[in-house]
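For this depiction, one protein chain was excluded, whereas all remaining protein chains were kept in their positions.
We just call them A, B and C in the order they show up, numbering each chain from 1.
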Amino acid sequence: MSEPFSKSEMMIVAAARELAGQHVCFVGVGLPNIAVNLAKRTVAPDLELVYEAGVFGARPARLPLSIGDPTIVTGATAVVSMFELFAFYLQRGLIDVGFLGAAQIDRFGNLNSTVIGDYAAPKTRLPGSGGACEIAINARNVFVIMRQSTRSFVERIDFRTSPGNLGGAEQAEAIRRAGGWNGRGPSVVVTDLGIWHFDEAGEMRLDFLHPGATLDEVRATIAWEPRISPSLATTPAPTAVELRLVREELDPEGVYTK
Amino acid sequence: MSEPFSKSEMMIVAAARELAGQHVCFVGVGLPNIAVNLAKRTVAPDLELVYEAGVFGARPARLPLSIGDPTIVTGATAVVSMFELFAFYLQRGLIDVGFLGAAQIDRFGNLNSTVIGDYAAPKTRLPGSGGACEIAINARNVFVIMRQSTRSFVERIDFRTSPGNLGGAEQAEAIRRAGGWNGRGPSVVVTDLGIWHFDEAGEMRLDFLHPGATLDEVRATIAWEPRISPSLATTPAPTAVELRLVREELDPEGVYTK
Amino acid sequence: MPGKVATMRDAVADLVRDGDTVAIEGFTHLIGFAAGHEIIRQRKRDLTLARMTPDLIYDQMIAGGVARKLIFSWLGNPGVGGLNAIRRRIEPAAVGDGTPLEIEEYSHFGMVARYTAGAANLPFMPLRSYFETDLPKANPLIRPIRSPYSDETVYAVPPLNPDVTIIHAQRADANGNTQIWGLLGCQKEAAFAADRAIVVVEELVDEAVIRADPNRTVIPGLIVDAVVVQPYGAHPSYVQGAYDRDNRFYLDWDPISRDEEKTQAWLREWVYDLDGRAAYVDKLGTERIASLRPGSAPSGSVDYGDYR
Partner (left out) sequence: MPGKVATMRDAVADLVRDGDTVAIEGFTHLIGFAAGHEIIRQRKRDLTLARMTPDLIYDQMIAGGVARKLIFSWLGNPGVGGLNAIRRRIEPAAVGDGTPLEIEEYSHFGMVARYTAGAANLPFMPLRSYFETDLPKANPLIRPIRSPYSDETVYAVPPLNPDVTIIHAQRADANGNTQIWGLLGCQKEAAFAADRAIVVVEELVDEAVIRADPNRTVIPGLIVDAVVVQPYGAHPSYVQGAYDRDNRFYLDWDPISRDEEKTQAWLREWVYDLDGRAAYVDKLGTERIASLRPGSAPSGSVDYGDYR
């Protein structure tokens, strides 16, 4: 029998477990940051943390408040210019996993973090790409963390900031290969309800349902008819060790996990 | 009445005086290095020394043995990668004067430091460009220091490593402007016999004859019929102060000045 | 004081001109708030503001009415939310009859590449980005370019050469030779790309301090027009080794900036009604400043060797 846990905690733990076997990870703030640090303490002890601000081998002594927190610098292995980080690390193909979030995602894992509505006259102006478009193109694998809702899991995104599997796996693979992209595209979408991987057609497929979540909830928070794995399983609940690490070490004030 | 001095000393002193009013100078080893350091102690106290190896604001405590001597690093203002030195300093247009030597020069100040003979089957293989071709293109002014001889002051150079005034001033100016070069081309050639500037046609013109040198010597050591200034003057001999600085401070062992 | 040392008031008055393209760079670290506030205070107008992450400082400057255009790659209050004053100048529902802010948008690497091309005096910089995204449609300055060595096509961005770049740093000498440690962002590239550069520092040091560690120098005095000494000039952002990010301020800004009146009231209280950074620091109070002080983590020393 397991302890109670929040949806955020489940997302963090699920994302951390997906990092098993990975070596170099481009970290974002918030949930991805906690997930990566949890993975380093559990399934991926050799994980190297890279921050787009120009840090390789970070050892944050506290939960970073932004992607440029001074705690990611002190005690890091290397601090470099952003030209170098983007050119020699990301574009050179040294990053195994990049984390992305977005305001909108479609069934092929294409992401929008630029605008809701028309670009020239937006309903909502979002932050824009930052490094997202180049992470989507040049990180070997992309992990997406997003909460499900029909506003964000949409049939058609309003702006393609970060390419995923484009119109489908076959096309995406051909374009990625011909264009010399380092990235193989999105490999997982971790949501508050479950874990999605991508099938042969390049579409999201629900492989795990988080404990307590239902397929009805999944269908009600997604704008297309989702593919469900025939061998759908329940995500193993966070272990006591995982929860303790998150609650006591990684986010003791519960900024991201409440 | 002045002290006796060597031809090398006269070349150094003449080159140093030409640096009056200049600010940022790309230094080579040997005579240019001594000339630049002499200028800094006499006519151009604010001169900043840049070495292609990646040093800005060098303060060598001894005569550097090569363009990468450790003495140019210790106590410098900035030490940077060679990408940065060539891209952000030279190509950006921050270098006022670059010094060049060569195995061959023609009347328009075009230089060859690559091969004597045919490129594919050379009689003599020379060092090649190094940074010379980009200095000739992107330093605001180019100072040439060379000893005169009919082997080196030639009608036609065997290989154009560093562009000077090309086929003449008008053509060179048009090409330099259209191509966005920072450099205005060669401004002076200091030899063991005199000081040459460039006339309106872009050709070398002898403006000063060093003390003791004769026009016959000048003509005998140059492969074309040279232009001589109608107001040809004698180069003022090195002063006692200049000679003392060279002999006691800059090249006390007489490596370059004997 | 010898060299290029100037007051913030004089540096901004002399070197920032109406209509200029201004880059205040510093990625989360060393953000030039003191300089930005002085630009607001001097009521500069029609600026084109360039910055990878506009952050609170450009939200405040744009609220202060100094800008007509923004060039950027990520528009947010990091870790908190949106930049509300800027959004009010972009989203038609909020702009209404007001003048919308012109925008020119890249990705992070695109902005870095633009400054790099500017610093290197190149007509363009190639990069492997933008493939199959809508960004080249949104910004026609992002253009495909074919390799001369294969059929391969990548993208290019044009150089960005600000009229003036302003950076904040830990220390400089009076000639503007500037050293930074911690995150370096794209400050070097933005400074070399600019026609004029202002360096604002926590501490003015003797030239000998700089010359003792020349590999630490990020900006040579050669390209610096003014050195302004302004302790805590990067608050509420941070300076590695000197003070921490004042996160409370980033959180507080969100509700303030959602309301135009509150935003203008804040500008009056913290910018217009103060005569400079020293007054701002006084008003902030010694307790709050002291709370941002980190512990010590020395780099250690290396030996360059004395060669004579």
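By definition in this document, a residue touches a chain if its C-beta (ideal position, glycine included) is under 8 Å from a C-beta of that chain, and two chains touch if they have at least 3 such contacts.
Source: prediction; values computed, not measured.
*Asks:* Relative to the complete complex, which of the depicted chains are touched by the chain excluded from display?
*Replies:* Hidden chain contacts in the full assembly come out as A, B, C.
*Asks:* Which listed residue, B:Cys133, B:Val154, B:Ile222 or B:Leu245, touches the chain dropped from view?
*Replies:* Counting the whole complex, the residue in contact with the absent chain is B:Cys133.
*Asks:* Provide the residue numbers of subunit A that touch the chain removed from this figure.
*Replies:* 24, 48, 55-57, 59, 61-62, 69-71, 73-80, 84, 87-88, 91-94, 180, 182
*Asks:* Quickly run down the residues of subunit C that touch the omitted chain.
*Replies:* 121-128, 141, 143-145, 147-150, 152, 154, 156, 158, 170, 179, 181-182, 184, 209, 212-213, 215-216, 240-242, 244, 294-308
*Asks:* Residue-wise, where is subunit B in contact with the chain that is not depicted?
*Replies:* Contact residues on subunit B toward the absent chain are 29-30, 52-55, 65-70, 73-75, 79-83, 86-87, 90-91, 114, 119, 121-134, 137-138, 159-163, 166, 175, 179-182.
Definition applied: only the chains that are shown with their structure count from here on.
*Asks:* Taking each chain's centre as the mean of its CA atoms, which one is farthest from the centre of subunit B?
*Replies:* A
*Asks:* With chain centres taken as the means of their Cα atoms, state the distance from subunit A to subunit B in Å.
*Replies:* Chain centroid spacing, subunit A to subunit B, equals 58 Å.
*Asks:* Between subunit A and subunit C, what is the gap in Å from one C-alpha centre to the other?
*Replies:* Once rounded, the distance between the two centres reads 28 Å.
*Asks:* Using mean C-alpha positions as chain centres, tell me how far subunit B is from subunit C in Å, no decimals.
*Replies:* 40
*Asks:* Which subunit A residues touch at least two other chains?
*Replies:* In subunit A, no residue touches at least two other chains, as defined above.
*Asks:* Scan subunit C for residues touching two or more other chains and write them down.
*Replies:* As it turns out, subunit C has residues touching two or more other chains at 188-189.
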